[in-house]
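Some notes on the structure that comes next.
The complex appears here without one of its protein chains, the remainder shown in place.
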Amino acid sequence: MKINVGVLGATGSVGQRFIQLLAEHPMFDLTVLAASERSAGKKYSEATYWHQSEPIPENVRDMIIKPTDPNDESFEDVDIVFSALPSDLAKKVELEFAKNGKLVFSNASAYRMEGDVPLIVPEVNHHHFKVLNIQRENRKWDGAIITNPNCSTICAVITLKPIMDSFGIDLVNITTMQAVSGAGYNGVSSMAILDNVIPYIKNEEEKMQTESLKILGDYEDNEFKNANFKIGVSCNRVPVIDGHTESIFVKTKIEVEPEEIIKVMDNFDPLKEYNLPTYAKPIVIRYEEDRPQPRLDRNTGDGMSIVVGRVRKDPIFTVKYTALEHNTIRGAAGASVINAELFVKKYL
Amino acid sequence: MKINVGVLGATGSVGQRFIQLLAEHPMFDLTVLAASERSAGKKYSEATYWHQSEPIPENVRDMIIKPTDPNDESFEDVDIVFSALPSDLAKKVELEFAKNGKLVFSNASAYRMEGDVPLIVPEVNHHHFKVLNIQRENRKWDGAIITNPNCSTICAVITLKPIMDSFGIDLVNITTMQAVSGAGYNGVSSMAILDNVIPYIKNEEEKMQTESLKILGDYEDNEFKNANFKIGVSCNRVPVIDGHTESIFVKTKIEVEPEEIIKVMDNFDPLKEYNLPTYAKPIVIRYEEDRPQPRLDRNTGDGMSIVVGRVRKDPIFTVKYTALEHNTIRGAAGASVINAELFVKKYL
Amino acid sequence: MKINVGVLGATGSVGQRFIQLLAEHPMFDLTVLAASERSAGKKYSEATYWHQSEPIPENVRDMIIKPTDPNDESFEDVDIVFSALPSDLAKKVELEFAKNGKLVFSNASAYRMEGDVPLIVPEVNHHHFKVLNIQRENRKWDGAIITNPNCSTICAVITLKPIMDSFGIDLVNITTMQAVSGAGYNGVSSMAILDNVIPYIKNEEEKMQTESLKILGDYEDNEFKNANFKIGVSCNRVPVIDGHTESIFVKTKIEVEPEEIIKVMDNFDPLKEYNLPTYAKPIVIRYEEDRPQPRLDRNTGDGMSIVVGRVRKDPIFTVKYTALEHNTIRGAAGASVINAELFVKKYL
Partner (left out) sequence: MKINVGVLGATGSVGQRFIQLLAEHPMFDLTVLAASERSAGKKYSEATYWHQSEPIPENVRDMIIKPTDPNDESFEDVDIVFSALPSDLAKKVELEFAKNGKLVFSNASAYRMEGDVPLIVPEVNHHHFKVLNIQRENRKWDGAIITNPNCSTICAVITLKPIMDSFGIDLVNITTMQAVSGAGYNGVSSMAILDNVIPYIKNEEEKMQTESLKILGDYEDNEFKNANFKIGVSCNRVPVIDGHTESIFVKTKIEVEPEEIIKVMDNFDPLKEYNLPTYAKPIVIRYEEDRPQPRLDRNTGDGMSIVVGRVRKDPIFTVKYTALEHNTIRGAAGASVINAELFVKKYL
C-alpha cells in the first residue's frame, strides 16, 4: 500500500526534482501537484518550463495542477506533502497544511531553526524526529513540519558526522563554490556569472553556521543542544549548473592522520538496514588528485552520495578535503524525500 | 635615457602580457623578443597566436624573434631580461643570462625559494633585494636573478602585509578560485572546465604556503627568516578567463574589528613616493556585499590593484574577506615589471 | 557650445552603455538621467546595479535620477533624449517627448517600422532623415523620433551596404550566434544558457528580415521603398557576454570573387568627412582563418567597428563571411549616439 503524496511548488526547479524522484516511487504515490494560482487548472506539461535533461515522466505530463490549498479536495487522501515553496510563502502555507493534519516535508528555510521543528539529515540526526511530540503539543495539530537543511549544510554535515563521532571536532572552516541551480531557475542571470565568480550568497553563510550546529547537536530533555564546535564559512557562486563544491578544513579533538579520516568516512553507512529507496552510500571517496569535480561526479549514487576527495593534512587544521554534492538532489528534493522514507519506515 | 630590455618566452600567455606592459614603457625600451627555436627568425606577429583583446602593439608586430641565448648579439645592449619561461627551461636559461651580466626578472618558479634569490613583491618586501650581494658573491656573476612569486601568493601577501604590520598574524587560511589563464593558453582544456570546478592545481598549495612565509619574513644577517605564522591553503580552478578570487581568513595577534582591518588595507600605499609607471594603489576596497568579482573588477588599477571586499567577522578567525587579483598582470608580467621599476629607481 | 542631452532608461544595460559614451562627449552634455518611479530621486550610483568593467564615470555617480516625464523641469533645457526604454514603454513615452519638442534618438523597436520614422544606420542610409519633414507634418510636433535598428540588423546591413552598392544583391541568408547581453541584464538566466545554445530569440528573425529591407531601401516621393532582395534569417543565443557573431551568405547580382568583396568592404568609409566623435572605421577586415571572435575582437574601434573575416566562396551563394558586432555598443547605445552626432552635424 503506497502513501499518497503531493508536491507544493511543483513547477519550479526543486519541484521538478521532486517529480523525478517521486514519479515512480515504491513507497509513495504522487497524486497531487500544487502550484500558484496562475498554473492551477492547467496540465503540468503546459504550465511548466521543464528544464531537466530527462523528459517529464509520462504519468505526470497530463496531471492537472491544483491550488496550494490544504482544503482543496485534491488533498483529501494525501498524507504527505513535499514543499518546494519559497521561504516567505512556506512560512504561511506549511502551517496550514500541518494544521490540516498533513506531514509536511519541507525544503524551505522558514521553520528550520524553530525549537520544536526537526531539521533532519537522516544519516546524521534522525533521533531529532522525537521533537515532533513537542511540536504537536505546542502547536495543537496532528500534522507535522519536518525540514531538511540548506543544500550546502547537508554536504558539510554528512562529512563531519563520522569525523565527530570518531575523533571529536573543535573547528570547522568551509569555503563553498556553489552551482547556479541553487538559486532557482531565474536566480542567477547569465550576465552575472559567465566568466565570473560571485563571492556572496544571501544568508547562506549564516544558514550553514547555525544549521550545522543544530543538526550535529543533541536533543535532550525536549530541547536541542547545539554541537560544541566553532564553524566559519565563506560562500561563493561559480558558473556550474549543478553540484556544490566545498573546501572543508577540520580540527579534530583527537589528532589523527588523513587515512583514518578517510576510513571513518568510507565506513559511514548508518541507514543501510532500512533499505530506503532513495538511499545511496552517503560518502564516496575518490583517490585521484583532482577529484571530486561537479560535472563528472555529481551524479554519483544517483545524485545522493557526497563525493569526497583530496583528504590531506593542513598546517593549521587536522585535515582538509573537498566535498561535492548534487545540490538539487541530495541538497534539496532528495533530502526531503529520504527524510520521508525514513520517517515512514521507522517513526510512523 | 631608457634601459634596453628583452622578454624571454615572448610568444606565450605571460609573454604577451609583458609586451603589453613594455611596448610603450617610459623607463624601458623593449628591444629583444626571444622565443623557442621554432619561432626564432620569424616576425612576432607571424610566430605568435596573439589572444589578447587589444591588438599587438604596432611597434612590436614586425620585430624579429631572437633565439633564447644570452650570447646572441641581439642581447648585447640589453641590461634587463624579463623571463616568462616555463620553470624547467627557466632553471637553465636564467642562469646563463645572469652569468652573462643580465638582470633577470623572472616570473618562473625555478629559483624563488633559493636562499640567495630575492622573491619580491615590492609593496611588501623590497628590502629583500639586499640578498643580491650574497647572490653575486656566491654565484660569481655580475647579473642577478630576481623573482616574483606565484600569482596566488602575490594576491594573498599584499593583503596580509598591512594586517601583519598593524596587528600581527597568527593564522592564515585561504581557499582559491583561480582563472584558467594561470595555466597558460593550453593549460586547461575546455572539456575539463566548462560547467565544472577542478579542486586541484599542481604544486600551487605548496607554493602559496612556502612563498608567503619567505616574502612576509625578514632578511637578517644575510639570511631569510620565515614569517612566524601558520598558513593553510586549498586551491581550485574555476571557469573564469582572468582573475583569481581568494577567500582569506586571518587570525591576528591583536584582536581587532573588521573596520580597522579595512582601514589599514585602504591606507596601505608604501611605494607612492617612487612614481613607478606600473604602480597602482595596491589594495582597493569595495563595500558592496557581492564584490569583488573577477569579470567586473579584474582591471582595477589597470590590473595592478588587489580588490578586497566582504571584510567581516568570522567565528574562528579574526576576520575573513575576499581578495581578487588579475593573475596575468598583477600576478605575473606586471609583478616582474614593477620589480624592475623599483629596482632601477632605488637599488641600481 | 554643447547640446544638453538626457538618457531614458538610464539604469539598465543599454542605459549604462549610453552613460559610458556620453559622460565625456565633446558635442553633448549629459544633464539628465531618467528612470522608473522606483529609482527617481536617488543618486545614480545607488539606484543602479552597475555591471560594466569600468567604474561609473565620476561626474555621473552622484547625479540624481529624474522621472521619465518630459514635463519634469529637469528636461527644460534638454534638446536630445536617448531612449533605452523597453519597447512597450517606449511606445508611449517617446511620443510624449517628441510632442514636447525633443529629438528622441531611440534604441527601442516601437516606432522603427512606421512609415514616417527614420530607421538609421548613418553609414548606410542617413538620407532617410528626410522623412522627418513628413513625420513633423503628420504628427504635428516639433520634436522627432529617430530610431536605430535591432543590434543584429546593424551588423548585417553595414556589411551588405558596400556589396549592394558595387555588385547588387539578390539573396541574403544569415544565421546569428548572439550574446546574452542583447536580452538585458536579467534576460537570459544562467541555467538557460550555460553549456547550451538556445535556437530562438523572440521576434528577432522578423526584425532582421524587415528592418534590413527598409534600411537598405530608398526614400522617394516621401515614401520608403524596400530594398529589392530576399533575406532569410535564423537566430540563436550562445553563452557569450558581449558580441554578436553572424554567418552571412550573399548572392550578388554581378558575379564577383571574394577578394573584390573584401576590397569594397575595406574601402567602405562614407562618413569620414564628418569627424563624428563616436565614429570608427565601419568594417575592419581580419585575414586569419579563425577570426573574428567575440571575446577577442568585440572592442575593435572602441566597439564601433564591425569585424569581418573568413570571406570565401560558397557553392550556392556568391560569398560567405563571418561578421562580428559589439551588440551593446555598435548595436545599441553607440548606434543612437552616432545617429545623433551625424544629425546634429548635418541635418540640424
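Chains here go by letter, A, B and C, matching the order in which they are written, and residues are numbered from 1 within each.
By our rule, a contact is a pair of C-beta atoms (placed from the backbone, for glycine too) under 8 Å apart; a residue touches a chain by one contact, two chains touch by 3 or more.
Keep in mind it's a predicted model, so treat the numbers as computed, not measured.
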| item | value |
| --- | --- |
| Touched by the hidden chain, restricted to displayed chains | A, B, C |
| Which of C:61, C:295 or C:345 contacts the chain that the document leaves out | C:295 |
| Residue among B:162, B:239, B:292 or B:309 touching the omitted chain | B:239 |
| Which of C:50, C:141, C:249 or C:274 contacts the chain that the document leaves out | C:249 |
| From C:197, C:254 or C:348, residue that would touch the chain that is not displayed | C:197 |
| Contact set of chain A toward the excluded chain (per top definition) | 51-54, 194-195, 241, 295-299 |
| Chain C residues that touch the omitted chain in the full complex | 171, 173, 175, 177, 194-200, 209, 230-232, 234, 236, 238-241, 243, 245, 247, 249, 289-296, 309-310, 314-317, 320, 322 |
| Missing-chain contacts mapped onto chain B | 13, 51, 180-181, 185-195, 239-241 |
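Convention: only the chains that are shown with their structure count from here on.
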| item | value |
| --- | --- |
| Relative to chain C, chain with the most remote C-alpha centre | A |
| For chain A paired with chain C, centre-to-centre distance based on mean C-alpha positions, whole Å | 47 |
| Touching two or more other chains - residue numbers and ranges from chain B | 194-195, 241, 295-296 |
